[in-house]
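Take a look at the structure below.
Every protein chain of the complex appears in place save one, which is left out.
And now, chain A:
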């Protein structure tokens, strides 16, 4: 295809790109319209000015700052804890080659593929019994286990190919196991660990089902749960709905932009999930 043909291909792909980002654009456009402007001009007109009251009202009504903080605390704790556990496990499985490692890996893999529904009610019941129901800690503990299952599976394969000579040299120099882990394995695998950390953070941020079950009060809910539960409430008019959608989009897109370089390098890592 030469000449007009190649432009036709480009045109088709650009049209598709427009369709893909259209919802983002239209949500942003309508989040800054006043209800009056919306009802007279409809959703498709360009905003006449910057009306931020809808966003402010929604923010205050749901205490969005609290939701952001909850999401941040949960996602940051889970990603750090899950990376630590994944490293410890992968050290034993990938480098230590402990007996029965294949079975342990299968266990972790099954744990990662199990639907959360098959754990949900007992977890809910146990959390209530332990006094952890409706606390962020409950979500942190459960999500750490689920993310670490995936991380262990992935990191064990990576550490299985770790150059043995370096570790042998270290042990001749008298370094113990823990020292080798902290001084050699962790620094050398830092690029993989940072990709894993970012993935865990974003996956936990985006999680819906378990936080929905555990977090019922306003003080503990995360961003996706608050938005998902409020969807379709009576007081949510058109502009406030788009304001809520925008507030859900902004952090996610911000993470995407901040982490983009690491992510595009690492999406193939996530392919296994």
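Note that in this section a contact is a pair of C-beta atoms (placed from the backbone, for glycine too) under 8 Å apart; a residue touches a chain by one contact, two chains touch by 3 or more; residues count from 1.
Keep this in mind: contacts and distances are computed from a predicted model.
Comparing "DNA-directed RNA polymerase sigma-70 factor", "Spermidine/putrescine import ATP-binding protein PotA", "NAD(P)/FAD-dependent oxidoreductase" or "Carbohydrate ABC transporter membrane protein 1 (CUT1 family)" against the UniProt entry of the hidden chain yields the protein name "Carbohydrate ABC transporter membrane protein 1 (CUT1 family)".
Here the missing chain is touched by one residue of A:14, A:36, A:56 or A:169, and it is A:14. Only one residue from A:34, A:206 or A:262 touches the chain missing from this view: A:206. Only one of A:40, A:53, A:218 or A:231 touches the chain withheld from this view, namely A:231.
Set against the missing chain, the residues A:49, A:122 or A:174 yield one that touches it, A:122.
Mapped onto chain A, the interface with the missing chain covers residues 1, 6, 9-10, 13-14, 16-17, 19-21, 23-24, 26-27, 30, 38, 42-44, 85, 88-89, 91-93, 95-99, 104, 107-108, 110-111, 113-126, 141-142, 144-146, 148-149, 152, 177, 181, 202, 205-209, 212-213, 223-225, 227-228, 231-232, 237-238, 241-242, 244-245, 248-249, 252-253, 255-256, 260, 264, 267-268, 271-273.
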